[in-house]
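To start, I am sharing the structure in question, which I have written as structure tokens.
Rather than the whole complex, this shows some of its chains in their spots.
Chains here go by letter, A, B, C and D, matching the order in which they are written, and residues are numbered from 1 within each.
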Amino acid sequence: MTFLFRTAFRKQGLLIPVLNAVRGMSTGSSTPPFTTLSISRPADTITHVEFCRPEKRNAMNKAFWSEMVDCFNQIAEDSECRVVVFSGAGKLFTSGFDFMAVATDLLQPEGDDTARISWNFRQIIVKYQEAFSVIEKCPKPVIVAVHGACTGGGGMDLITACDIRLCTQDAWFQVKDVDFGLVADLGTLQRLPKVIGSRSLVNELTLTGRKMYADEAKSCGLVSRVFPDKETMMAGALEMAGEIASRSPVAVQGTKINLIFSRDHSVEDGLKHMASWNMSMLQTQDLMKSAQAAKEKKSPKDVVFSKF
Amino acid sequence: MTFLFRTAFRKQGLLIPVLNAVRGMSTGSSTPPFTTLSISRPADTITHVEFCRPEKRNAMNKAFWSEMVDCFNQIAEDSECRVVVFSGAGKLFTSGFDFMAVATDLLQPEGDDTARISWNFRQIIVKYQEAFSVIEKCPKPVIVAVHGACTGGGGMDLITACDIRLCTQDAWFQVKDVDFGLVADLGTLQRLPKVIGSRSLVNELTLTGRKMYADEAKSCGLVSRVFPDKETMMAGALEMAGEIASRSPVAVQGTKINLIFSRDHSVEDGLKHMASWNMSMLQTQDLMKSAQAAKEKKSPKDVVFSKF
Amino acid sequence: MTFLFRTAFRKQGLLIPVLNAVRGMSTGSSTPPFTTLSISRPADTITHVEFCRPEKRNAMNKAFWSEMVDCFNQIAEDSECRVVVFSGAGKLFTSGFDFMAVATDLLQPEGDDTARISWNFRQIIVKYQEAFSVIEKCPKPVIVAVHGACTGGGGMDLITACDIRLCTQDAWFQVKDVDFGLVADLGTLQRLPKVIGSRSLVNELTLTGRKMYADEAKSCGLVSRVFPDKETMMAGALEMAGEIASRSPVAVQGTKINLIFSRDHSVEDGLKHMASWNMSMLQTQDLMKSAQAAKEKKSPKDVVFSKF
Amino acid sequence: MTFLFRTAFRKQGLLIPVLNAVRGMSTGSSTPPFTTLSISRPADTITHVEFCRPEKRNAMNKAFWSEMVDCFNQIAEDSECRVVVFSGAGKLFTSGFDFMAVATDLLQPEGDDTARISWNFRQIIVKYQEAFSVIEKCPKPVIVAVHGACTGGGGMDLITACDIRLCTQDAWFQVKDVDFGLVADLGTLQRLPKVIGSRSLVNELTLTGRKMYADEAKSCGLVSRVFPDKETMMAGALEMAGEIASRSPVAVQGTKINLIFSRDHSVEDGLKHMASWNMSMLQTQDLMKSAQAAKEKKSPKDVVFSKF
């Protein structure tokens, strides 16, 4: 995958001298390498997180839940990184829950009475929810690029927590939880209705578990672009990441934070928070640098912004 | 209608030995039969509610408001029923308010001064609102199938309270209240903007009272499928109902409840409620049954779930 | 522009004897004429507000921010006016912020330490936000008609605060703030996600600053209609305004107020407010007048409603 | 109790010719008489509801939960009644849950797996919650008069849903649920913190289950008055009820409704609802009547207001 990505990059003429795949993330820290995620740095300011259990169809096992939290917490604190691309290695994006791996948790729960079992289940659910919420809490925008299947319990939960969704023509999406006798509890029911504009469709997908293909995903607004194949999609994702990474991180990260705040508040509350936010952020030098660049007819890409 | 429905069913190869049209609903209870709604049971787990005043173009009269409440409260308590299909008898879905029937309430309101008239109006509005909110409070998903006109004050209020909307190619939709000098007060202004994704369109429809036809209804997301005619729509509705009914009712009803809860809360509150919900619901045997079926490559339809 | 508008009107056969361009607004008041907005009255009940700095590409200068507040406050109190059309004079709708004009505010802020500068910035942001929020607070519906560019910091903020959006085939939209090192702080981040149905697209537009053209604006729901050119758009805007203006102002303005209230509240709270609202508004004579007209097969346009 | 109450009334010089204990409530309806509540009418506009299972220490059995709902729904619709006094018959106010009576529900729950048992428990909890929420939904103020014990699971739930709390010197209060291995789920955890001003005390009471006596109940604000004994308390309750009943019901019931609305909303939302409420309610004749009475130095008690 990394190879493919670099190739795409080269075609865009954006290639940056090859980076240590974990540079920035692991330097100076004792983080053990992840077993389900592969981190690379296609450009100084772009982190590529690849879901990397292709032999298991990128199923979400126990390690995945905690690695996601560690990974995105590290990205959040990495002041060089300005944008993230998330994709899946192998033939498909993800097959969702690895039921064999989590079976012990679900089928032989800890606890000696219903209340205690419930409490333990609750701890697990909250922990698993965090694995996706951490994507939202990370102030750097996350572009997710989906190819092949995005299914199982878990697939939709993951991608609806990302900021921008892209997919290939052969991608399909499914909220499969209902087929497992489960209410999807990791974010789909909360985020999907705020991500696409047809509630009838949201209900149909979550209640019947039917598949949705790329074209419908595009027309309903789940994804904002469809690409013919994975290679062009990764190139497109990278190009978009490059656009974002070239803008002021003060502007980009403040935008993400306020978009998410506003989703969960009234317009008036959103405006109030916005004012309290920008009263300091407007004092950035990035504003003057950007104004100067605009005056000189330069692109934002020609401006050097400090780390954030 | 019942005949048409059964025919559709038969075509799907899903027919279940003919049921007493009111089985399950009326058995052992002294409920007087409804005068505006006809209840049947195309399958053990599916209830068909038909708006049945075709000679009055399915206008909503006084009886309708209370029968809706009784009907959906009964369905909510009917542990056999897992999904509802709602449609209209005759040439069109509904012409909305039967102004002649409710004229006395609206034009000769009770009360001897403005405050008392207002109070009485308020009681009426709240009562009428309940006739549609009861659809949301019922945990079983409701698929509404619209043919011909869905208009008047009332038509849009009704269908936006349902979970999944289907229509025929000849269907049209109209929020006609503004033509009557009325602010739509039974749910359209609250639910329509959360049901479709274009606020500009919501405003246009409610402020001008213009008609919207099937194609626009599909492209804006009001309905999730358009069918060539009523017969195929009813077959499609039934098939979809069958899909839903074959899934675990623990999963299906929990999904509906949490989707509605999440609509009205922040993502974080929705996730919190979800965790408190699923800490017990994950303890269902349906999970194991479904897992077993999946392992054996069976369809959810082959699994027998207990009543809920 | 006024000429064009009248021509459009004449084609619709709706022309009303030429009105003093500022009649109703300025009569009997000492309001100094606006320098950035031109107000006219294509019909007794319709106010046309034209952004009128064509030589500056309709850039938003200091005067603009306060004139918007004055203008819409006056419209709110003008009991004859029932609907507003907002458009831009010259070659494009707006180029957004006039950075030269506001540069002193942004680049040489008042205050002798960061806290005091922040406080002064906050006052400015809140004041600028009000220039668009005043559109929402005005109970008369506002149709915005966009041609050419709607860009800069400010363009999207303005149009998302309007009720209905129309555009020409050559229109394009851009949230350019990110290019200036700025978080858009005048409403786009709050309102755009509630105006269109694809969150992925919202994020893409605000994080990359890319342009969106008319067709995409239509398919994503930002605008509800696209017209071939400005002349036909203005005619279309006027016709739609005429439709709205002919309805009962009790119904129209109550609809706008409750739609906005409901956007920021749960469905249940929206229904509760609706009931408290309509308990008096249902007592209007407009209801009887409308009912009578309907009975006589008349159009709402043939009914004379009192001022509101 | 009725005797005591009448005596109290007589002392106040307010006695009204003896009323049929269920007049107004039952007339023209087929309501079976309640078995746990005794309803009387100490004055035309005052309803006295007495919890009347003294032989069972006013324990809450199955009948109680549904009778409460029926009782307060009837009071809500009784346009003569303007205020309610609620008290307990016998030696104490209430001992709370009648565990023997509800044991079957709690200890042998219906359902064949945890999810289904949970669902059935949820139905029961929601139903029991309604037995107290119905007090809040009734727009007539409810004065609760507590003597002796107010304990068990249920006692605090009941009285915190009332509007005004009075007690005798020998009264004591206890949130006993924690002693039963239960989280209090019928309103105490929601309402008590909004009823008294010390959160530390709320936590102490609910976490330790300790008793609180009349003096502390007064000083923390749980009750607004303490009386030496039940007779004087009932006289005091009646007098206060008389004060309220003599005011315009438009004013009194609108006050209760808006106080409860405001508790659950921001100040700004509360003000907005208030404005939508009073725009009609200010048009009452009661305003003129009251103004006239004030001008003539009459008491509100000398004004005759219409039913509401």
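Criterion: contacts are C-beta pairs under 8 Å (C-beta built on N, C-alpha and C of every residue); 3 or more make two chains touch, one makes a residue touch a chain.
Source: prediction; values computed, not measured.
J.: Since all chains share one sequence and 4 are shown, how many copies form the whole assembly?
T.: Across the complete structure, the repeated chain appears 6 times.
What we mean here is this: only the chains that are shown with their structure count from here on.
J.: Matching over half of the contact pairs by residue number, can you pick out the copy of the B-C interface from C-D, B-D or A-B?
T.: The B-C interface is reproduced by A-B.
J.: Of the chain pairs A-C and B-D, which one is connected by the greater count of C-beta contacts?
T.: A-C
J.: Write the angle of the rotation needed to overlay chain A on chain B, where the fit uses Cα atoms and the result is rounded to the nearest 5°.
T.: 120
J.: Which chain is most remote from chain C in terms of Cα centres?
T.: D
J.: In angstrom, rounded to a whole number, how far apart do the mean CA points of chain C and chain D lie?
T.: Once rounded, the distance between the two centres reads 49 Å.
J.: Chain C: which residues touch two or more other chains?
T.: 194, 196-198, 219-221, 263, 265, 276-277, 279-280, 283
J.: Which residues, counting only chain C, touch chain B once they are in their complex?
T.: Going through chain C, the ones touching chain B are 141, 163-165, 194-198, 219-224, 240, 243-244, 247-248, 250-252, 254-256, 258-259, 262-263, 266-268, 270-271, 274-284, 286-291, 294, 300, 305.
J.: Within their complex, state which residues of chain C touch chain D.
T.: Touching chain D from chain C are residues 261, 265, 269, 272-273, 276-277, 279-280, 283.
J.: How about chain B: which of its residues touch chain C in the complex?
T.: 99, 103, 106-107, 109, 114, 117-119, 121-122, 125-126, 129, 133, 136, 177-185, 187, 189-191, 193-194, 196-204, 206-210, 219-221, 263-265
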